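First the structure, which I've put down as structure tokens, then a few questions once you've had a look.
Removed: one protein chain of the complex. Kept in place: all other protein chains.
Chains: A and B, in written order; residue numbering restarts at 1 for each.
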Amino acid sequence: MTAPVDDPAAARLPSGPGAARSGSDPAAAAARATEAILADTLHGPHRGVVVDSPPGAGKSTLVVRAALELAAAGRPLMVVAQTNAQVDDLVVRLAEQNPDLPVGRLHSSDTDAYDKALDELPNVRTSARAADLAGLDVVLSTAAKWAHVTVDEPWRHAIVDEAYQMRSDALLAVAGLFERALFVGDPGQLDPFSVVGAEQWAGLSYDPSASAVSTLLAHNPGLPQHRLPVSWRLPASAAPLVSDAFYPYTPFRSGTGHGERRLRFAVPSDGTGPDRVIDEAAQTGWGLLELPARHTPRTDPEAVRAVAAVVARMLARGGTTVSERSEEPAPLTADRIAVGTAHRDQAAAVKSALAELGVRDVTVDTANRLQGREFDVTVMLHPLSGRPDATAFHLETGRLCVLASRHRHACVVVCRAGVSELLDEHPSTEPVQLGVTVKFPDGWEAMMSTWAQWSEHRVPWRP
Amino acid sequence: MPARPLDARALAALAANPGCRRRALLDGAGVDKAALADALGAPAAFGQSQFAFARGHAFETRVKADGGAELLRLVHERLDPTAEPPRQAEVADLAATNNEGRTARTALALREATEAGGWTLLDHPMLALQVAGSPAFLEPDAVVVHPDGTWTVVEIKSFPVLDGAADPAKVGAAARQAAVYVLALEEVAARLDPPPRVRDRVLLVCPKDFSNLPAASAVDVRKQRAVTARQLARLTRLEEIAGALPEGVCFSPELPAEELTAAVDAVPATYAPECLATCELAFHCRARALAAGEVTALGRSVRAELGGLRTVEEVLAAAHGEAGEEDDPAVAALRRAAALRAQALAAATAEEVPCP
Partner (left out) sequence: MSLITTLARLEAVRSGRARPAATVRHRHLSERPLVFVPLTTAGEVGAPLGALVGTDRHAPRLLAVPQPRDRDLRFAFLAELADVVLPYIESFTADVEPAERTETDPSTGKRVKAEVELCTDAPQLIVPSRSGIDYVRLLGRSMRFRRTAEQDPDDPHPAPPRVPLLGRWLTHFAERARVPGSSMLLALTEVLARHWTTGQSALEDQHLGALLAWISPPEGLSGAEAALHAERARDAGGQLLCPPAGPATDPAFDNKLLAPAVERYDRARGALAAAEDGVQADGRLGALTAAEEEIRALVERCARPTWDRVWDGLDLLRTLPEAAHVPDRWTRDRWSFTAHRDRVLAGEPPQPRHDDAVTAAAKLAAREREQARLDAQEALDDPLVMAGRQLAGEAFAGEVVDVAMAYSEGRRPSPRPLVTVRTGDRPHLTGQTRVYRSLDSRPQSAECVAHEDGGEAGGTLIVLRLLDKMGRGKEPAPGSVPEKGDRVCFTLFEHEQRGGPKLPDPEDTPWTHGGPPGEAGAPEAPDPVTEEDLL
């Protein structure tokens, strides 16, 4: 991870019970939620605890804290994450919080199976064999690797991270390894999927292609479900939009108030579209750079150049950010900016357009790969820009949610005009499976509501 | 010519192609599209087998037998189990001579049943929904009034629920249809004080497995309701479409085919193959779209990577280097695709051994 998710939630935990009572203080609300989660995890009667965490709500901090407390309570712990990068990140955080804790990193036998930086950590042992790590307080690995582990005696406890991105069948393969578990994840991000049809199991509680959490709750409806109520990442300008559009039934708020975060540029606007949209975003948190309506292929050269121009101008204009992290303005550097796209070829096109402008070190990636990451400013190529039709892929709420929730200060959306017409003309012939709980929000609805809000920050531009 | 009610097929056509102006105008104006298609020489291929009709009718009769006792029991069990179980079913009398009369009787019966506070079944009530400025009449299979004064739409379908699963396309269509009834019921409810709540879960009743026994499922139609409400709201823009037409355009099937074709062509259509399953005019529109070389006639997804290119000739010319700019990524990709395809076909004819 190039952008460390430096989460203030842990630092702000109140010291006494009195602090937790003030209702309007986001830190107090977050702390109350965390205490309740830990109480259920450590002392509750249930075999499982589920935690919904919206973007930037301190999920990793919670996982690390729960791991440390479980270890301190003498309960051997296994941690299941979904990707190697997520596992490595958790190992590093654990070692930072408690350098003396004996930690095992179970990895696959592929080359580059884990981040070599872990080799520098004195109390972290790495191995491709679970037996080598027996007896360590905490052992971490991916769900895929855990699925090949067999044990005589199950672990007392497990933490399953990114549980909403884990498929039910992956949980089935590892659930025999532990007695109890804390499941943590973000229900608003991209759902797991299968490349082959799984309709025959739709409606079954254990549909193997469904998310691990939906199966878990279908079979254990009484499990305590918590949510982290505060996003420490999203600014006050973004949290309501993201919460309303993507988490309508589990709202959250921003940990910072209006005006607590500021984005400024030393060089004034030159009056062009990119500069005007940058200023709009700096002021309001959102900006929509709208290009003339036109049907284009995915790698629309004008839109790609517009994205690159916005990024280049942000850097050229000497941006600074002010936030609760420091009194001093921090420079908005390339590594604090990301570009998000729906498709890989779009990301590749943006990368080469940025290279032509001499811009390096800006992260450019698809929504899938930006999950879990955080930046100061993001520029999004809207998934529906220039499309003659919308497909289920482009309407997936998780994709738009990821793209719209990576930033601490501002997000610029680049798009061709015509999105509302496209949505109006989208056929609504979705099949319905009996017995499957309807998932909210609907992609079409989320597209509509976000578009309506972004339209208020519209800067039309003819490049 | 009397305007036709907005039936299930018109609603399905709306869902399948909400952007088609031709369909919007004809449906909004209540034109008989089947008669129009006949007159245009491209008759629709929709028909119902009398076997299916007889079976469907027998099933519905069975489900509603005994004054709806079984149906009310299913509504209670699936949607409202905490309410008192239905003992004595009230069946509202909805007889009237015409649609307007039945609509009024339905509204009256709904009000009385809501005030009475028991279980009431309304068998084939008549509802009116404002579509494009005029009332469209709708006839749900049944509406049930709960003791708490809430209302539920019941849809009875003849496709089976086999081992708990049913054809998702058919369930989806039933959900969209039920969502329209929910919207229409909400209009009735809004005129009462306090307005009763129309439940957003409807009851879908289908034959169970291979039998004639009912299998009832609660279906959440919130999504379909939201989408349909928006689509119906758009239909009010009909004046805009009509305003763009030349003076005196008429769609009477009595007209000579040539004049009729010209009249229909005056309203732009957005044909896609999905229309074949839902719209009476589809064969006519398909023939016109193919004649014009529209690529979407081969499927909506065909256009996804073609950018601004719309016709078969444009695309082929671009692919073979006869037209288009190399720096247009759609053109460049087409040329790469054409080259790769040509190479592969040449390789296959030259030697049996494929690429190593």
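Here is the rule we go by: contacts are C-beta pairs under 8 Å (C-beta built on N, C-alpha and C of every residue); 3 or more make two chains touch, one makes a residue touch a chain.
Note that the structure is a prediction, hence the values are computed from the model and not measured.
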{"item": "Touching residue (missing chain; options B:L108, B:A262, B:A292 or B:L340)", "value": "B:L340"}
{"item": "Residue among A:A348, A:A417 or A:V436 touching the omitted chain", "value": "A:A348"}
{"item": "Chain not shown: contacting residue from A:T83, A:Q97, A:N123 or A:S209", "value": "A:S209"}
{"item": "Touch with the omitted chain, as defined above, among A:G48, A:P76 or A:G443", "value": "A:G48"}
{"item": "Absent-chain interface as seen on subunit A, which is shown", "value": "47-48, 112, 144, 147-148, 150, 168-173, 175-176, 181, 194-198, 200-201, 204-209, 212, 215-216, 219-220, 344-345, 348"}
{"item": "Interface with the unshown chain - residue positions in subunit B", "value": "45, 47-56, 58, 158, 160, 162-164, 207, 209-213, 273-274, 276, 283, 290, 293, 295, 297-299, 301-302, 304-306, 312-313, 315-316, 319, 333-334, 336-338, 340-341, 343-345, 347-348, 352, 354-356"}
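Basically, only the chains that are shown with their structure count from here on.
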{"item": "Of all residues in subunit A, those that touch subunit B in their complex", "value": "199-200, 202-203, 294-301, 349, 386-389, 391, 421, 424-435, 437-438, 440, 442, 444-445"}
{"item": "Of all residues in subunit B, those that touch subunit A in their complex", "value": "15-19, 161, 164-166, 168-169, 171-176, 204, 217, 219-220, 222-224, 226-228, 230-231, 234, 270, 274, 300-301, 303-308, 327-330, 333"}
